[in-house]
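This report concerns only the one structure given below.
Moving on, here comes chain A:
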Amino acid sequence: MTSPVGQPLLEAAGLVKRYGGVVATDEVSLQVQRGEVLGIIGPNGAGKSTLIGLLGGALKADAGTVQFDGADVTQLPAAERARRGIGRTYQIPRPFLGMTVRENLLAARYSLHPFARKADALAACDAVLARTGLADAADLPARTLPLLRRKRLEVARALALDPKLLLLDEVGAGLVDAEVTELITLIRSLRGQVQGIVIIEHVLRVVRECCERLLVINFGRQFAEGRTGDVLASDDVAAVYLGTAGASGSPPQREVAAPMPVAAQALAPALAPLLELKGVHAGYGQARVLEGIDLAVLPGQTVAVLGTNGAGKTTLAQVLSGAIRPSVGQILIDGQAVTGWPPHRIAALGLAQCMEGRRIFAPLSVEENLQLAARRVPPAELAERLERVYTLFPDLKQRRRNAGTSMSGGQQQMLAIGRALMARPRLIVFDEISLGLAPVVMDRLYEALAALKRAGMTMLVVEQDVERALNIADQVHVMEHGRIALSGNAAAVRDDPRLRHLYIGKAD
Partner candidate 1 sequence: MSDYALELGFRLLLLISLAEAWNLLAGYGGLVSLGTASFFGVGAYALVGLANQLGVPPALAVPVAGLAAAALAALMSRPLFRLRGLYFTVGTLALAEALRLFMINNTAFGGATGLFLAGDAPSLQSLFLMALALLAVTTLVMALATRSRFSILLRAVRDDEDAAAQIGVRAFRIKLLALVVASWLTGMAGALQALKLGAVEPYGTFGVQWTVAVLSIVVIGGQGLRAGPVLGAVFLVALSELLADWPALHLALNGLILIVVIRFAPQGLAGLPSALAQRRGRR
Partner candidate 2 sequence: MNPSSAFRAVAVAVFAALAAPVAQAQAADSIVIGASLPLSGPLAGFGAYQKWGYETAVNEVNRAGGLAVGGKKYTIKLVLRDDKTDPNVVASNTETLISRDGALAMLGSCTPALVNAGALVAERRKVPLVAGCDPLGAFKSVRKWQYAWAIFFEEGDLGSAPFRMMADYGLQTNKKIAVFHDNGPDGQVVGGQIWPAEAKKGGYTITTASSFPVDTQQFGAMIGQAKGAGAEIVLADAIPPQAITMRKQMAAAGYTPKLLVMEKGAEPEQFAQALGKLANGVLVGGYWDPSFPYPGAAELGKRFEAEAKQTQSQHIADSFTAAQVLFDAIAAAGALDREKINAAIGKTDKSYVVGPVKFDAEHASRIPITMVQWQGGKAVVVWPKERANGKLVFPLPAGN
């Protein structure tokens, strides 16, 4: 596409950011020409989000300069950069929870034009809401929006600034293909009014279909840069980022070293379900999320729960953990009703959780995070369990003394899984463990799950990524709007047209 001559819209030179000893961003330089869409890719923990922070002004660079629209903005705080036209979204959405969706946008308008006519401001906001597909939610409190819509709100809020430059941080993460397509159309349509866009993305389709140029970051350093096609084609890029299997559909099932220990009786599948839900309704305050869920997990079985964002998968997981009390219905473990029990008592029954968003304890070291989950266990046994987890995830052993949150996203996810195992549970609930991870990392995690399955562990896998879930599950439930829309064994569900209808096309 034709980019007008003159100096670039954004030019960053030699950006450096250190956290204590760790160098998160190391001598990164980049340019965004007017009318250009630049993609930034790289494995988790490569320092992509840090870079966005440096460009948006949320973080102060230790060295380097940022030129925007012909002016040096290196010293300017976030607010001032925003006023000059840099709009930024957060990877984990941060809407103003106490305000309505429209007010979220109005905040941007009014901060920019305090004395604009109210009618104009409202008009501008509603226009943005319309094109981001939030028009119907304009007057809802942001608190009530599910994750997907919050991500949209992020984009909408940034657009309300009518920025010259838009920084999009993982807006595609966790979307199903249908939604990804929408997103791509949205981003493309933005080119008209935004002079430049920087996209950080794992969903390769977005990158491939939106960006002219790509910048690859690894360990905070510039690894490669060039036209999208060339970069994606290059083998060393594939090596660091995609892994060998990432691009092609389903990951292979490589044999992993140590088979996991499992509470004995789980090995011989009995008929009595280990976990059973009967007509469970639940929600937050007034918002109903689960509308009558029936589901059973037999010992040794692996059950997958699929569904688009906002279908209620995570709420289901929280109900199982006891974090949310069902308003109606029953939860039974070994036929015993545990409805309304506090979380720690449910955990004591051998139901472990690998929570969405990892929930690693920052004040605790990696090892302490693991030890925490093993309740009242004699030292010898504790050491043995630790060893088992370390053999499954050697990365953790190296970093056992580090703070849990100091590791990369993938490693933190490993820690979360390991932590669930430490309880020597009879059933583990895996909630969205692949969310926002690079394909290579996902592969490793799912290999670990596969190993567990072979060892006879009972698992309930709540997943976004259909392929991976179908590959591992015996029994599959697909949720839609708080109900189970479709159930059956993996094979049956895979071929079921209704699934196709839910997820158009395959994950890339």
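The set was built so that all candidates are chains of the complex that A comes from, given by their letters.
One rule holds in what follows: a contact is a pair of C-beta atoms (placed from the backbone, for glycine too) under 8 Å apart; a residue touches a chain by one contact, two chains touch by 3 or more; residues count from 1.
Only a predicted model underlies this, so the values are computations on that prediction, with no experimental measurement involved.
Chemist: Going by the contact definition at the top, pick out the neighbour of chain A in this complex from 1 or 2.
Modeler: In this complex, among candidates 1 or 2, chain A touches 1.
Chemist: For chain A, which residues are in contact with candidate 1 within the complex?
Modeler: Of all residues in chain A, those touching candidate 1 are 56-58, 77-79, 82-83, 87-88, 90, 94-99, 103-104, 106-108, 110-112, 114, 118, 121, 157-158, 160-161.
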